[in-house]
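One chain of protein is taken out of this complex; the other chains stay put.
Chain naming follows the written order as A, B and C, and within any one chain the residues start at number 1.
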Amino acid sequence: MREVPDSPLQGWKPPDYEVDGDGKVVGAGPGPEHNWSRFGALDQRGTFNLLTPERVAVAARLVRSGKRFSLALPIGTPTPGGYRAEPLHLYRFAAGDAVLGSGRGGRNPVSDDYIVMALQASTQLDGFAHVGEGPTLYNGYWAGLVTAAGGAQRLGIHHLATGIVGRAVLLDVARTHGVDHLAPGFAIGPDELDRTCEAQGVAIGPGDVLLVRTGHLGWQRSQAADERAARSHDHAGISTRAIPWLHEHDVAMVACDNAACSVVPPEPGDAFLTWHVAALRDLGLLVGELFDLDELADDCAQDGVFEAMFVAAPMPVVGGAGSPLNPIVIK
Amino acid sequence: MREVPDSPLQGWKPPDYEVDGDGKVVGAGPGPEHNWSRFGALDQRGTFNLLTPERVAVAARLVRSGKRFSLALPIGTPTPGGYRAEPLHLYRFAAGDAVLGSGRGGRNPVSDDYIVMALQASTQLDGFAHVGEGPTLYNGYWAGLVTAAGGAQRLGIHHLATGIVGRAVLLDVARTHGVDHLAPGFAIGPDELDRTCEAQGVAIGPGDVLLVRTGHLGWQRSQAADERAARSHDHAGISTRAIPWLHEHDVAMVACDNAACSVVPPEPGDAFLTWHVAALRDLGLLVGELFDLDELADDCAQDGVFEAMFVAAPMPVVGGAGSPLNPIVIK
Amino acid sequence: MREVPDSPLQGWKPPDYEVDGDGKVVGAGPGPEHNWSRFGALDQRGTFNLLTPERVAVAARLVRSGKRFSLALPIGTPTPGGYRAEPLHLYRFAAGDAVLGSGRGGRNPVSDDYIVMALQASTQLDGFAHVGEGPTLYNGYWAGLVTAAGGAQRLGIHHLATGIVGRAVLLDVARTHGVDHLAPGFAIGPDELDRTCEAQGVAIGPGDVLLVRTGHLGWQRSQAADERAARSHDHAGISTRAIPWLHEHDVAMVACDNAACSVVPPEPGDAFLTWHVAALRDLGLLVGELFDLDELADDCAQDGVFEAMFVAAPMPVVGGAGSPLNPIVIK
Partner (left out) sequence: MREVPDSPLQGWKPPDYEVDGDGKVVGAGPGPEHNWSRFGALDQRGTFNLLTPERVAVAARLVRSGKRFSLALPIGTPTPGGYRAEPLHLYRFAAGDAVLGSGRGGRNPVSDDYIVMALQASTQLDGFAHVGEGPTLYNGYWAGLVTAAGGAQRLGIHHLATGIVGRAVLLDVARTHGVDHLAPGFAIGPDELDRTCEAQGVAIGPGDVLLVRTGHLGWQRSQAADERAARSHDHAGISTRAIPWLHEHDVAMVACDNAACSVVPPEPGDAFLTWHVAALRDLGLLVGELFDLDELADDCAQDGVFEAMFVAAPMPVVGGAGSPLNPIVIK
């Protein structure tokens, strides 16, 4: 076998902090805009806490026609701009096997199937174990609490099992710009958000679920023949400049029709994960990625109603760092 | 290596039917209670069709307090009475790796995780490719349309992507019987369903989602120390005698807090899959399994309200035969 | 969710053959060059049978210096020209987790890892369930014996568990041509094989393991920066015209340093699988793919010895259609 070079090493010195019995890094603090301790010193849910029963009840009252939309990408067709290996869907036994005399259900054709997938491979929710900075994750929990052996010992996605239920507001930035899709690299700052709210005549309030449409995902899916475009990671998305806006408006969640929610490549001065750190680690903000918003957006453009009930329940993987999501919007 | 005996073979003769260009077995028919062709000759959704916008809107109006319940089992703790291998949750990289100098996010601790799981391994929705009889699946589709290579070429779970949204009614059969849990093998027939409705003061109507509580799952989880009980497949469940009742009441879905929905072992005269054939193949009925109903049931017993809004969105696996489900009930 | 179009169907008529109790298609026959029934009516091993103890003993006597070579590609670096998803190597727990206080071995750092891989994803052995033609696989076994539910009920790779042990002969076609690597599409016919044997001064005999070097794999690995070349499926390889030669010389195995063993694209008149059908289905010939021959070839060129002992033991996956292989050559 030809040589596989050893990865270079650089030595290691133990860090200079300690971790307390709650799993918090002693003395560590968040960035300027943050929700640390806001929902309790041991909170593991961040802005999920904003989804109070009262707001859920209000959201349910937004349902009028009962028309519903799935914002999920199908699992089994190529994921536009995805960062992970494609999910692998395999049959353990298939109904057709019975026709050939080797089925598993005696005279009955039966099927059972498996999935092997990155929990962040398709339409998904980031968990708070997904991205941190320095030694900390959201609310000051130590990054070292997340390991292969233990999973996310704190901040696991299963803490969000009761589902993200609330008022969704579609902000169709692309349509407001009069374009099919915003150009890759286009950064959506606070002005864009305000301008879209105004153009659509909607106001954003605490606990809202923002669905921010760039048009990118639909466009990228249509580029399948242009392999380079189909696989590019560049896309329009939320700017780090919008973080204070998201905090002030106290939204529960922000989701985009792109792979990273934030703009890629990042704006000058930002690193690739700057936005994620501000959103996940500091705000404890629910972040959705690869949301397919086109069908909903067409409907909203037609009836002029940009708010609806939103329900998205993650897979309650104990100690998980993310989850595929099939978000349902009900108008 | 010690010899692995070849599996016995019995020869094979080609079947005597043909399959038409729609994937239907020519001349095949359903059992006595059925919905074949009711929703269209090419329908792939069965009673999912009963979840009309009107009914969705009505269901949303059931929301009062906004309190919500997840009916899912956690993924990562042993599944009581499950038929499949336990899901395997593995980290591709973990935030803690960054503490050791080998993280994937540069100075940022980042985590990504994978799941390997039977789509029917935990709280789940049966797809219509899951069980058939003779050569047919629901609506007369050929069992041979489901293969390893093609997946479910018809009746794939992705056709249910917009989610099961409607009015849920909890039928707490165990509590009506004054017991913690019904004994394994206890069959819930039409009388039991009627009696529970009456005791609870609820009526069942078209498009409803029935959540039938046996108390089994909670009990079985508590038997972890008694390995035999914890792994047993026997449980109380729905009787085949209840099929006409389910059909008459035109429910959209039935789900139980056990592994098979139907009673196990089956009643005398029934084979193991008799109930599933009648429900899935003939009625095209949505079937839920391993629903954890205890917390909801306690709440319903307290406030006397047994109906609520129900939202459950399957993973849209193209050509899938089933899906894990995190069903959300909102009161 | 945007619509996923149903796959087109064409109807189905049952085939007009029957399968007997041995799993054989009644009345079916092989191509012109074949080994059906040669090793017994129920043989499942093909030319593996040529690896008799006598030949194994002779092969062992070829060992002189004791120098050994692994012909495997590393698992975990991109596979040049591979047809399957890359293997996924994931840690269930890692020794480093213990440093962070969450290891699985108490005070001991311990590691356990998983692999998810196509059995044909890297250096590999084709099983006889891998490719057939019409209704048959090797020795007349019915293709329908291989299903998701049953695996390969006959011809499973586990029948080759005692390993391919014999005399290896390197045929360095590229070097004989005076080139680094043969051009993609270059077809190695009987003349090329004879010419290489002559140039190297070797004779091929019954039960030999032929290692045919095109130079392609090493070249393709070096093209990592040229993504198109690195992913191309085209390569030099064995011609269908060489099948009678392989049969006459009664070799036990043929393996190449490319992804398909045969030339790709196939020669005019051949379909993509023509060569595989002739080799696997008709001859029951052991076929190796993605063998990395460069290091061995350099050594042989230096000492002028092109024969050696060969040992390659497949993973004994019961009912498997292929296996990763780490072939060892000992000189």
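The rule we apply is simple: a contact is a pair of C-beta atoms (placed from the backbone, for glycine too) under 8 Å apart; a residue touches a chain by one contact, two chains touch by 3 or more.
Source: prediction; values computed, not measured.
Student: Identify the residue among C:50, C:95, C:170 or C:204 that touches the chain left out of the display.
Tutor: From the options C:50, C:95, C:170 or C:204, the contact with the absent chain belongs to C:95.
Student: Have a look at C:4, C:75 or C:229 and name the one touching the chain we're not showing.
Tutor: Final answer for the missing-chain contact: C:75.
Student: From the list A:56, A:73, A:100 or A:169, which touches the chain that is not on show?
Tutor: Within the whole complex, the residue contacting the unshown chain is A:100.
Student: Sort through A:104, A:130, A:154 or A:235 and give me the one touching the missing partner chain.
Tutor: Going through A:104, A:130, A:154 or A:235 one by one, A:154 is the residue touching the chain not shown.
Student: Taking the full complex into account, what residues of subunit B touch the chain not shown?
Tutor: 1-2, 4, 70-74, 76-77, 85-86, 88, 91-94, 96-97, 100-104, 116, 144-145, 147-150, 153, 221, 292, 294-295, 326
Student: List the subunit A residues touching the unshown chain?
Tutor: Counting over the whole complex, subunit A touches the hidden chain at residues 1, 4, 6-7, 9-23, 88, 90-92, 96-97, 99-100, 102, 114, 116, 142, 144-145, 147-148, 150, 153-154, 158, 161-162, 316, 318.
Student: Considering the whole complex rather than only what is displayed, give the residues of subunit C touching the chain that is not shown.
Tutor: On the subunit C side, contact with the omitted chain comes from 10, 12, 15, 52-61, 63-70, 72-77, 84, 87, 89-92, 94-101, 105-120, 127, 129-135, 137, 143-148, 151-152, 158, 161-163, 165, 271, 273, 277, 309, 311-322, 324, 326-328, 330.
As a working rule, only the chains that are shown with their structure count from here on.
Student: My parser should flag the chain pair with the most contacts; which pair should that be?
Tutor: Per chain pair, the contact count peaks at A-B.
Student: With over half of the numbers shared counting as same, classify the subunit B/subunit C interface as same or different.
Tutor: At the contact between subunit B and subunit C, which are copies of one sequence, the residues are largely the same (over half shared).
Student: In whole angstrom, how far does the Cα centroid of subunit B sit from the Cα centroid of subunit C?
Tutor: 42
Student: Counting only Cα atoms for the centres, state how far subunit A is from subunit B in Å.
Tutor: 27
Student: Which positions in subunit C touch two or more other chains at once?
Tutor: 1, 4, 88, 90-92, 96-97, 100, 102, 116, 144-145, 147-148, 150, 153
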